[in-house]
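Here the structure comes first, spelled out in structure tokens, and everything after it is commentary.
Heads up, one of the protein chains got dropped from this complex, but the rest are sitting where they should.
Here is chain A:
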Amino acid sequence: MRRPERPGGSRLKPTPFDYSAPGSVGEVLALLADEEREAKVLAGGQSLIPMLSMRLARPGLLVDITRVPGLDRLYADASGALHIGAAVRQSRAADDPVVRDGWPLLAAAIRRIGHPQIRHRGTVCGSLAHHDPAAELPAAALALDARFVIAGPGGTRTVGAADFFVATFQTAVAPDELLTEVVLPPRAGDGWAFEELARRHGDFATVGVAVTLRRAPDRRTVAAARAVFCGAGPVPVRLPAVEEALTGTDAGAAALDAAASAALAGLMPADDVHATAAYRREAAAHLLVRACTLAWERCS
């Protein structure tokens, strides 16, 4: 995160805003619809509050959604799908036995976010709605076929992961809408891995990859493969060529080489202060090989 300027050595201070902690989704939506003052959702605040302090965001009203009854629900429904409400903190999701057993890729991705001090307050849905291109959870959500439940003035709609992430810091959630929950279908038996390169433990990924692999009934070949990169573009990047290079193979050295080549050819990351595009591409290909190896071992 960029170091803020502090003219005259003054403290960092947000511009004035009002705060409300409503008790229902309906009230949240009514406040977000306020046209007089720009209202913004406040979840864990771990991305929004630094932006307020640096005055990169100047909302008129913060709508704290963490006290809305029901939004803190985390459960597997009758069909086996996992529901994570908008107020569920990252730590709670990563430590939940249901999540660890059924969606270990999600738990692993969460544990790569910052530090426990951040994850105790930051929410799963907040990270997805914020959509930093280097963030882990958007890539994990796309790898896990997440569905996003969005409530707005016109009612509630559900958006698939492929359509949810629109651009850097932009999602399908409009300013007057609320992401109420994210839903992950059951993925029993899939092998998984989340590998990333970060400058220090806890930093955002310079580049990273979420992989899931499924064994065919013969147990020797890959029936289905999914690889999604973070830090490699404005949205999480899924490359069909990588997945085709793995599907139907024995996930051996030749297949991993082909997948790595497909990643090198297909990824178009940007240069920035942290790494050049060429370095990111190279690192991504290595991480992909490592992740595929781990995921194949973890297939049941």
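The rule is short, and it goes like this: contacts are C-beta pairs under 8 Å (C-beta built on N, C-alpha and C of every residue); 3 or more make two chains touch, one makes a residue touch a chain; residues count from 1.
To be clear about the criterion, contacts and distances are computed from a predicted model.
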Item to complete: Choose one: "Catalase-related peroxidase", "Tryptophan synthase alpha chain", "Urea ABC transporter membrane protein" or "(2Fe-2S)-binding protein". The correct choice is the protein name in UniProt for the chain not shown.
Response: "(2Fe-2S)-binding protein"
Fill in: Sole contact to the chain not displayed, among A:E38, A:D64 or A:D132
A:D64
Item to complete: Check the options A:G114, A:G152, A:P234 or A:G266 and report the residue that touches the missing chain.
Response: A:G114
Worksheet item: Who touches the missing chain here, A:V25, A:L52 or A:V228?
Response: A:L52
Worksheet item: Can you list where chain A touches the absent chain?
Response: 1, 3-4, 11-19, 21, 42, 45-46, 49-50, 52-54, 62, 64, 66, 91, 111, 114-118, 120-121, 200-202
